[in-house]
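First the structure, in the form of structure tokens, and then the observations on it.
All protein chains but one are shown at their positions in the complex.
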Amino acid sequence: MSAVVSWARRATLLIGFVFLYAPIVILAVMSFNASRLVSVWGGFSTKWYAALLENEQLLHSAKISLAAALTSATISTLLGLLAAISLTRFGRFRTRFLFFGAVHAPLVLPEVVLGLALLTCFVAFGVGRGFITLVIGHVTLTMCFTTVAILAALRDSDPALEEAAMDLGATPFGAFVRVALPQIAPAIVTAYLLAFTLSLDDLVIASFATGPGATTLPMRIYSQVRLGVSPQINAISTLLLALVAVALGLAALVSSSRARRDGQVVTSLARAPDNAS
Amino acid sequence: MSAPLLSIKSVSKKFGAVVALEEVSLDVGAGEFFALLGPSGCGKTTLMRCIAGFESPDAGTIALSGVDLSGVPPNRRPVNMMFQSYALFPHLNVFENIAFGLRRQGETRDAIDARVNELLAMTQLSVFGHRRIAELSGGQKQRVALARALAPRPKMLLLDEPLGALDRKLREETQFQLKEIQRRTQTSFVIVTHDQDEALALADRIAVMRAGRVEQVAGPMEIYDRPATRFVAGFVGETNFIEGRLDRNGAAALITEFGRIPCEPGNLPDGAQATLSVRPERIGVARDGEGIVGFVEDFVFRGETTLLRVRVASNIVLRAAASHGERHAIGDSVRLSFPPGAGALLAEER
Partner (left out) sequence: MSARRKLSLGERLVIAAPYLWIGAFFLAPMLLIAKISVSQSVLARPPYRPIFEPSDSLAAIWAKAQTFTFDAYRALVSDTLYLESYLYSLTIAAVSTLITLIIAYPFALAMARAPERLRPLLIGLAAAPFWTSFLIRVYAWIALLKDEGLINNALMALGLITAPLQMFATTGAVVVGIVYSYLPFMLLPLYAVLERQDPSLREAAADLGASPAQVFLRVTLPLSREGVVAGALLVFIPAVGEFVIPDLLGGSETLMIGRTLWNDFFSNHDWPAASAAAIVLVAVLMIPLLLWERARLADEGGA
């Protein structure tokens, strides 16, 4: 590889990551700006964070969002697991095509359309909107993602392992729980986290599905943001970003220490570059 | 031999702390079928990649027809390679795969058509021109890879484990095809392999490599009958290593725990400790008569021969091949005979 190519690659990576991260970093820095104005640095201050603690509306919405995310991610992961099992273990049952399509369709459906459909349905059946309808909306939104995540893992898991368990006397259910489930556990965790973050982040479905008293954090942020840049929003945004950063960092640490353990064998094999195999 | 086509002079290459090649020097003549033989990790693939231009040596030179190749990128070298994985382009059909190199040379349409069809015929692929790569069998893929590498008329073809991915029966057939094609095209072939049978069957000359060094370069017969080192003897074919003391008085022989074994002493002094390598099939096996007495410990039927493990001393077991039709049972007593020249005395390990 020539030096020019290698430098071009480094420059590309640098520019790419600056583009991805600069706006987020700037936002975080601005949250510590004592001045209300974007263009003026008024010195370092944590006063906007202090103000957050007194903003009861915002805190209440944060609680609603958290509760909705926890509930909907749990239901969504369970339903996704059941749907993925149905799609991988039941062969070609008669309504598989319909089921497959309906499970995957929300993936490509604009959120506005899904939200609108849900709202008209709630109105038509006279369901009062609030926390429960919010959770219903988020489960419907995230279930396709959890299904896809678990489906991929189930497809990759070796069916011979379950067959071996059954050969050794396990029931199909027992074989699934004792053999397949531990294998796909990482995918289930990923699915849960995916559903959780999608729910926590969602604005559009929530705007359609929720009712008075159950205003979510993104809805609060959105109504503030429409009025322009606000230091308090900078602060809460930074908190949310920091939360994600810590969670991702922990996840990376866990997976890399596991990889290091597994990786030792690989690196010792790879050490001989002249590998005939 | 006239000036060699490929001349490798003291080439060394390291990957980090790992020495892949150490002071390797080799010559390959025009039209020669040359094999680089060795276990995995011996540096043979690295050497081939240096010739193709995918790696550059840390020291030493590689010259083709007298022209130094250092600094010449792979696309400008008149050397083509057949990859172990075949590396066929999955998005192109068989015809376009073979035409790839010709198109890069800017040949005319007609010339490309003619050349590709010629190669398709040579590799018995004429009806497969429009097939996609995914639709080919392993043997067909192997032939496409060969045709593709030959298409631009390289001065030298490098083949990285060309038969490695084929099953045993197909491998044998393909060995003949490969030899035939090499003869017809008069191209130098350099083949990398870890399979001694393949190297012995195909090559005019073989370089046996170990840990980045060349242990011996010779024709197949000489490699087999006169291995230069213990490693070569052990790696190429099956053998018995017999330790003993050389006795040059009269007919030279090795004095061992279990008897006298005649051998050619070479330039070793009288009384020297030496190792003799004797192939199992060179040892005569008889039920009685002259020879060293031993007891059959175990045997494996191999079709043509039966391989016996014969205990000749309390701590020495030799392997000997009994010819077809002879029946032996465990515990039988047998006589082993060593015709003069059956074994090769090995140089000291360095």
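Lettered A and B in written order, each chain numbered from 1.
What we mean here is this: contacts are C-beta pairs under 8 Å (C-beta built on N, C-alpha and C of every residue); 3 or more make two chains touch, one makes a residue touch a chain.
Keep in mind it's a predicted model, so treat the numbers as computed, not measured.
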Identified contact with the non-displayed chain, of A:V38, A:A164, A:A185 or A:V254: A:V38
Per the touch definition above, residue among B:G101, B:P227 or B:G343 touching the missing chain: B:G101
Residue of A:A50, A:C121, A:A185 or A:L250 in touch with the missing chain, whole complex considered: A:C121
Candidate in contact with the missing chain, chosen from B:F83, B:F241, B:F258 or B:F295: B:F83
For subunit B, the residues touching the chain missing from this view: 52-54, 73-77, 79-81, 83-85, 87-91, 100-101, 104-105, 130, 132, 148-149, 151-152
Residue numbers in subunit A that touch the chain omitted from display: 5, 8-10, 12-13, 16-17, 19-21, 23-24, 26-27, 30, 37-39, 78-80, 82-83, 85-86, 90-94, 99, 102-103, 105-106, 108-114, 116-121, 123-124, 136-137, 139-140, 143, 147, 173, 193, 197, 200-201, 203-204, 218, 221-222, 225-226, 228-229, 233, 237, 240-241, 244-245, 247-248, 252, 256, 259
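Going forward, only the chains that are shown with their structure count from here on.
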Rounded Å distance between subunit A and subunit B, as computed from the means of their C-alpha atoms: 56
